[in-house]
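The complex is shown incomplete by one protein chain, all other protein chains being positioned as in the whole.
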Amino acid sequence: MAKQACFLIQTEDRKGILAEISAFFAGNAFNVLECKQYSDMRENRYYMRVVIDMEKDCMTRRALSDAFAEVAARMNLKYSLHFSDDRCRMAILVSKTSHCLYDLLAHVREGDLPCEVPLVLGNHPELEHVADMFNIPFFCCPVEEGRSLEQEKAVLEILQQHKIDLVVLARYMRILSESFIEQYQNRIINIHHAFLPAFQGGNPYMRAWQRGVKMIGATAHYATPELDEGPIIEQDVERITHEASPDDLKQIGKDIERRVLTRAVRAHLEHRVIITGRRTIVFAR
Amino acid sequence: MAKQACFLIQTEDRKGILAEISAFFAGNAFNVLECKQYSDMRENRYYMRVVIDMEKDCMTRRALSDAFAEVAARMNLKYSLHFSDDRCRMAILVSKTSHCLYDLLAHVREGDLPCEVPLVLGNHPELEHVADMFNIPFFCCPVEEGRSLEQEKAVLEILQQHKIDLVVLARYMRILSESFIEQYQNRIINIHHAFLPAFQGGNPYMRAWQRGVKMIGATAHYATPELDEGPIIEQDVERITHEASPDDLKQIGKDIERRVLTRAVRAHLEHRVIITGRRTIVFAR
Amino acid sequence: MAKQACFLIQTEDRKGILAEISAFFAGNAFNVLECKQYSDMRENRYYMRVVIDMEKDCMTRRALSDAFAEVAARMNLKYSLHFSDDRCRMAILVSKTSHCLYDLLAHVREGDLPCEVPLVLGNHPELEHVADMFNIPFFCCPVEEGRSLEQEKAVLEILQQHKIDLVVLARYMRILSESFIEQYQNRIINIHHAFLPAFQGGNPYMRAWQRGVKMIGATAHYATPELDEGPIIEQDVERITHEASPDDLKQIGKDIERRVLTRAVRAHLEHRVIITGRRTIVFAR
Partner (left out) sequence: MAKQACFLIQTEDRKGILAEISAFFAGNAFNVLECKQYSDMRENRYYMRVVIDMEKDCMTRRALSDAFAEVAARMNLKYSLHFSDDRCRMAILVSKTSHCLYDLLAHVREGDLPCEVPLVLGNHPELEHVADMFNIPFFCCPVEEGRSLEQEKAVLEILQQHKIDLVVLARYMRILSESFIEQYQNRIINIHHAFLPAFQGGNPYMRAWQRGVKMIGATAHYATPELDEGPIIEQDVERITHEASPDDLKQIGKDIERRVLTRAVRAHLEHRVIITGRRTIVFAR
């Protein structure tokens, strides 16, 4: 893969931002491969994603980082910088259902998700064999009665030891504490098995059946302390009929969940997502 | 159009229903053109839609009605019977937005909705010109401050005078009273501009924008006394991006609303819908 | 509506284009409301759409036009410039089926298609009443046996007299001559009732039925001398079942055709389409 650098930028909207930022790259002889921007006129915010070619390095990474930091300070930009060969270290947290786990790991294997997976972690031992199949270390952190904080601490330690950048909750059936979420702020992606904000909380397929909806869906979002309230990255739905029982919905839903979660993780790993309040800017591929 | 009779049937599920009912039609030398059924094993209910050919009448309608009534009494069937040349009389109720009204009337004109439209009724005068275009009488029933029951009474009278069978709320921005709804039970179709049960109530597009959803939708349902809680007939969604402002959502939503409402009305007019509690059985075309 | 100017630009891809163009707007104190670009690395082409605010005119239109023309000459840009209050004059050509015509005219009426419709033109008289409903002049140009060039000449004259900018073929069942198409190059939008390149040519619904496809579609494209081969603007599909007869496909297809054509026309009218060879760049809203 070509060496590239990707900037995700946000700032207050005003005249001349694009000109100033693009002048920086042009002035340093970088080729801009992609540049997407969005001005939210309601909130007066400006969002930008710029990908530049680092192939024929005119500058070292360090020099680029330092130079852009100066620009950002002057222009009051909030930004992050990502180099294409810094691979994200992603941990997958699971309970007992395997469909999202299989889909993520198969995509990683096929080279369709640019990351490493140093570990899979379960609060149950059931899915160890799946991690084994893919030669990925599996950690089991069961929850003992009344000792859920201890379990969470154990989980956190493992994530930190392995320098995890992104935590994917692939049908991990535990509610995380506020303190856990803050330590991985904007770096925890959850899949909810409903089309949020419909059917927040538990048992969404049964409730969808009872309500008689004609489509069911799934939602991938960043975890925040408020359950199922975090910024949405991706959603999808499928049409159902009256014939589908709650169990059928669960089965149909599995296929929606796996593709929604995998797409959301891909968007994050490709640095196409900027979070702003309860919303996300997801630049299309 | 060929003359046909359509039966919508529901009963307790048990062995032999299909055999018994189909024996009735075979015994009377009717050709069964379509027969769909669904057994809801959770609730132990049986639902059926049968269309038979009346072309070479072996029986008069009256004879058929009487004969089947006997079968139904014996088998404890709840049913309705519809002859293809009895055209439904549909009233369209509107306020100020015209997109659903245009779409319904254009479909009627093109012969794609089997009904008559004796009238359009608005609580505002704005859409009279649309009714005029299609040569359909327009009635304006404005709501005077604090006199909404009087207005509803006036509406009811007009509907009754015109022997209306089906009331379509095509973005009619009034909440109907329980007594109104009961008089047209299972015969009022409403379009809600959100993917229910998400964003029940007012201002759904603004709330969808604030929540940052990645798809918006619309829902057509039978009106019940509980607002936006009636049995759903049809839903659809469209993918949106972060760039869509609340006003853009409104515009995109209009196209979803019009197709969802038109499809729901068509399903009702083609006698493909059975209501059961909060759910509908919608037999596909 | 706010006064805006929109530039559609294409040129050879190279370093610094974005910086140079955005410097022009910043240097002239314009606020850039939207800016989208795309670098096609395969073909080494660069495409851009820029919308600027003209509210507090720092420059007259004329001055802006002249100044940008200089930039374009220096940078070797191919471009078009559109002011938001120059409304496009759109002619709709029809034969006997009305569904696309209704949908276009209803959208224009509702303010959802920014254009004027000076005329509807049919090669049959059938749809005059629809034009009448919307108070739009209708011209009938029937084709006499063996005199199709004469008819086309009559059509052209009418279009020219009315200074038509965009010709929409809303199920106009005539093949246009090469010379006609050249006079309205890139300004004729056609709707084909199939998912191109499947089922090019006549009778697509019957052929779709015979082939047993599980989805049918429609395609809006710019007309070119090669039938059904022009650059595609928009496509959509709908799922069908084995139960749908060829006539059902036709009816289902009408709803796909109307929304695909309306969306394509909207994209054109909002200056979101750049044509390049057989492909289009369609900047999302």
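Per-chain residue numbering starts at 1, and chain names A, B and C are given in the order in which the chains are listed.
Going forward, contacts are C-beta pairs under 8 Å (C-beta built on N, C-alpha and C of every residue); 3 or more make two chains touch, one makes a residue touch a chain.
Small disclaimer: the values here were computed from a predicted structure and weren't measured.
Considering the intact complex, the chain excluded from display touches A, B, C.
Note on the undisplayed chain: of the listed residues C:Arg14, C:His129 or C:Arg279, the one touching it is C:Arg279.
Of the listed positions B:Lys36, B:His162 or B:Arg211, the one in contact with the omitted chain in the full complex is B:Lys36.
Only one of the listed residues, C:Gln4, C:Asn190 or C:Gln235, touches the absent chain: C:Gln235.
Listed by residue number, the positions of chain A touching the unshown chain are 98-99, 102-103, 106, 109-110, 112, 133-134, 241, 243-244, 248, 251, 254-255, 259, 262, 284-285. On the side of chain B, the interface with the absent chain consists of residues 15-16, 18-20, 22-23, 25-27, 29-37, 39, 41, 239, 284, using the contact rule stated above.
Looking at chain C, the residues touching the absent chain are 38, 40-42, 195-199, 210-215, 217, 231-237, 241-243, 245-246, 278-282, 284.
Here, only the chains that are shown with their structure count from here on.
Mean C-alpha position of chain A lies 41 Å from that of chain B. Distance from the chain A centre to the chain C centre is 37 Å, each centre being the mean of its Cα atoms.
Shared interface positions of chain C, i.e. residues touching 2 or more other chains, are given as 284.
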